[in-house]
Each structure stands twice: as structure tokens, then as C-alpha cells.
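Report on one structure; see the data block that follows.
Only a single protein chain was left out; the remaining protein chains are all shown in position.
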Amino acid sequence: MAPIRIAVQAEPFDAAAETERLLAGRADIGAVASFTGYCRDEGGRLAALELEHYPGMAEAEMGRVAADAARRWPLLGLTAIHRHGLIPPGGPIVLVLAASSHREAAFGAAEFVMDFLKTRAPFWKREHLRDGTLGPWVEAKDTDDRAADRWAAATSP
Amino acid sequence: MAPIRIAVQAEPFDAAAETERLLAGRADIGAVASFTGYCRDEGGRLAALELEHYPGMAEAEMGRVAADAARRWPLLGLTAIHRHGLIPPGGPIVLVLAASSHREAAFGAAEFVMDFLKTRAPFWKREHLRDGTLGPWVEAKDTDDRAADRWAAATSP
Amino acid sequence: MKIVYFAWVRERVGVPDEVVDPPAGTDTVADLVRWLKGRGEGYREAFADEAVVRVALDHVHARPDAPLAGIREVAFFPPMTGG
Partner (left out) sequence: MKIVYFAWVRERVGVPDEVVDPPAGTDTVADLVRWLKGRGEGYREAFADEAVVRVALDHVHARPDAPLAGIREVAFFPPMTGG
């Protein structure tokens, strides 16, 4: 099983350092696919996103999603980090890194993990607006459920 | 059209700096998908990969692939950097970064660019072996042609 | 049994967590929700659309018909919007 690293933290992550950690001491990795999700300013409306999470379950569920990916693709490493707390526009929210010998597995696993983090990891976004008021909780998107569902239909590689 | 940056160079690239360059001064980017390809040691057999390229056409073809991706997905930035020369095991060969508001476009564009760089950009790999001899030119893989071909079949998003 | 609430479910209920002692016969998640809705206006608002509220038992996603026997922590929350 590939080395899996899961973290839930308030502070920003360092994607370059996390990539180095995946690669350290090995020369069998041919491909690293990564995804970073950022807070958008929504056309200047947003002062920040607040991310509430369920401590304990967030790590556990991210670990389950990562283990599913590691069973599905021949991975050489998988890292998933999700932040909580107040994140200003432009700030990073989530990082997923997937390492493999070949690019198909790296891309597949990174997309899979992102799709399931969105629909299964217990995090909730709320908008803080530029006018000082508290905006609504962000609503879940049907497109995210469909993105996650497509993996059930796909043949396992 | 998204800002497109193409580079063909001997020296290593800095993925973190390239990501910063994509993000600089804007807060409408919600997603950056990236791919880095590395030289594998092939079980200890390899001393280095030599990458020959066709100067001028390499940049032109990478630019055409990137422009195709930018027409196909709503991108906010796209970077593709390919190295040439001798690259030791563990060394980075190629970097693709795709920025968008949402993750589907970022992942799709990064995969598309990698698939077409593999089959269309004029680079050729040759193995330098640990025993000091020059190994064979790497043969093109049918799986790479099939990976590129699937985009013709896929419905444009 | 400890119950924890998150996001707008937490806001409507009015507390982030509580320890409850539901009556005998509260065997499933659905039974627990029915009992909670009898406890006040906030609970009724939180569970107004039961199909929307998600539940986890001891940190694992579960369905309304899941049994509560042996469970230490029940969590109620809206659909997730992380990532």
C-alpha cells in the first residue's frame, strides 16, 4: 500500500515541501499529479470563507477516501491536506498529491480523491462578505455528487 | 483567452514559483491542477535520460496544444514547461499547470495537455545506462496514442 | 449518548453538542430524529427537511435506518461543502 499522509490544519500548507516529502529517497516515481483548491473572491463580494469541520471524523473520512484510491490505482504516495478556519480570497484550502510510476494513475487518483473529499469529508463553507456581514452557508452542488458518482460507473483500472 | 506560458529549457523548473506566477494578482482562480513528470531509475538500470528536441517546433507544438486546451476549457492560466538534455533519475522532465475557477476544467486541461505533449511535441528520450553504455531510444507507447485519441471521442465540455 | 451538530444544523439546534438520554425504543437514527423534534422549535427547524440532514455514527457516515446500539457519538450536519 502506498504511503498515505492526511492532515487537517488551520495553517497554510507548502505544496513544494509536501511534494519533496513524497519524492524523498526514491527514484521509481515517474508522475505526480496535484490539485490545489483556492478561495475565490466571487467578483469582490467575499472577504473570506469560513471552513467549519468535524474534528476526528474529517481525518478519518479523508483517510478512507485515500485508502480507496490506493486500492484502485497503483500509487507510490498520496497526500491530502484540508484547511479549516477563515481563509481569505486567494488563500489555499485543499491540497491533493498523487504519485505513481505513470501519469494515468496519478491523475485518476488525484481526481478521485478530490471528488470524494467534496462529497464525503465533513467540512462546511460559509461566506464572510466584504460589507462586514455574515453570508449564507455554501450549498452543496449536484455537480459534485455527479462527479463522485461517475467513479461507481467507471470500470476499475 | 487564458494567459499561456510555454518554455523549453535545459535547467530544472520551479513548480512553486510557476504556480505563484499563475496566481499573481488575481483571486478568481479556484483550482490549479498540476502534473510533474520525473525520470525513473527503472529499477537501478538507468544513469540518466537524454532528451533530444526539435528547437522551434517544440515550443510551437506545445503552444498549439495549450491553445487547443484553452479553447476547450474555461481556463484562467496554463503553463507547460519541458526540459531537454541529460536528466538523472528523480529529476523533473515536464511540468503542466492549469488554472480555472473550478476543478473539472483544471484537471481536464492538465490531462489533455499531457496526453498531447506525449504524442505531438517533438522530444525523444534515450536511455543512458548505469554500466556506462548508451541504451536504446525509448519506443513510443500505443497507450499514449490511445490516451490522446480519447479526447477526439469525448464530447467537448 | 453524545450528539454533535455542525454548520446550520448546529445554529438551528442552538448548541454545538449535548449528552442526551433518549427513551427506550429509540433504536435507529430515524427514531432519534423523531424524539429530538419533540424537544423544541430549534430541533424542528433543524430537521424540517430530514432528507437533507446527514448523520454520522462514531465518525462514519450512516443512513436513517442505522441502529444506535453501542454508538457513543452521533453527528448531524448539512451536506458537505469542503474541498
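In this document, chain identifiers A, B and C correspond to the written order of the chains, with residue numbering beginning at 1 in each.
The rule is short, and it goes like this: contacts are C-beta pairs under 8 Å (C-beta built on N, C-alpha and C of every residue); 3 or more make two chains touch, one makes a residue touch a chain.
Owing to the predicted nature of the structure, the values given are computational and were not obtained by experimental measurement.
Put simply, the hidden chain is in touch with B once you look at the whole complex. Only one of B:Glu18, B:Asp41 or B:Glu61 touches the chain withheld from this view, namely B:Glu61. Screening B:Arg40, B:Arg103 or B:Lys118 for touch with the missing chain picks out B:Lys118.
Touch with the hidden chain on the side of subunit B covers residues 37, 51-54, 56-57, 60-61, 82, 93-94, 114, 117-126, 137-140, 144.
Assume only the chains that are shown with their structure count from here on.
Note: centroid distance subunit A to subunit B, computed from Cα atoms, is 22 Å.
Between subunit A and subunit C the centroid-to-centroid distance comes to 26 Å (mean Cα coordinates, whole Å). For subunit B, residues that reach two or more other chains under the stated contact definition are 103. In subunit C, the residues that touch at least two other chains are 83.
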